[in-house]
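On to subunit A.
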Amino acid sequence: MLGFIKKDLLMIKSNFKILGFLIVFYIVMGFMGQMDISFILPFMCVMIMISTFSYDTFNNWDAYAVALPNGRLNNVKAKYLATILLIVVTAFLMLILSVIMAYSQNTVINWENIIFTLLGSVFGTILSLSFMFPIIYKMGIEKARICIFAGVFGIIILAGLLFKYVNLAGVGAMLAKLENYWPMIILAACVLIPYISYRISLKIYLKKEF
Partner candidate 1 sequence: MENILEVSNLSKKYQDFTLENVTFSLPKGMIMGFIGENGAGKTTTIKAILNVINKYEGEIKIFGLDNKKNAEKINTEIGVVLDEMFFPEILTPQDIDKIMAGIYKNWDTDLYQKYLKDFGLIASNQIKTFSKGMRKKLEIATALSHHPKLLILDEPTSGLDPVARAEIMNIFQNFIQNEDCSILISTHITSELEQIADYVTFINQGKIVFSESCLDIFDNYGLVKCTEEEFKQIKKEDYVRYQKNKYNYELLVANKKSFQKKYSISTIDKITLDKLMVLMIKGDK
Partner candidate 2 sequence: MDIIIRNSSTVPIYEQIKDQIKNKIITEELKTGELLPSIRSLAKDLNCSVITTKNAYEELVKEGYVETIPAKGFYVAKINKEIALEEQLSKIENLLDTAINIAKLNNIDKQVILNILDILYEEDK
């Protein structure tokens, strides 16, 4: 299975020149106060992982991978593990950048703030990828793109309608009660959600034909 992870990482590495350039660009923008990099890095993380799926489809990798020893299981497992690895690296990068940023702007480091931002973006990345992966495995990357757009759009509309027509005061009060537990809940969700997503993806992939 290590081989499958290496494949994704080597492909990301081969694109590193462009990625590196983008990261530098965003950092510069960040220093200039033009853009909030805490948003850009996780976004790139998502884009990179999705692009590995595009490469796979383009090269007909799946048909080949499935014919390798334990290919079906390992290919999916590797995709999730590579993603987690990438998220960890991204989070680490964000942490360093935030600290450097704070020093350069001579502000006091607000650890609580940094950790919360970090946790928030990691959670966001995990949530969106966990949502996308099973759809990509089911529909293939081309159709999945449309599906994901439609899905995101649908959720936004749904949320809008919810806020408009439903009295959220009760929900708000309930959420407030949980205030002290939020970090715990998010941490648990960071483990649980990708695991459920992985099980679903695997179930789809084991039955899939190429």
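The candidate set was assembled so that all candidates are chains of the complex that A comes from, given by their letters.
Here is the rule we use: a contact is a pair of C-beta atoms (placed from the backbone, for glycine too) under 8 Å apart; a residue touches a chain by one contact, two chains touch by 3 or more; residues count from 1.
Remember, it's a predicted structure, so these values are computed and weren't measured experimentally.
Shown alone here is subunit A; of the other chains of the complex, listed as 1 or 2, the one that touches it is 1. Interface residues of subunit A, counted against candidate 1 in their complex, comprise 1-7, 10-11, 14-15, 55, 59-61, 63-64, 66-71, 74, 207, 209-210.
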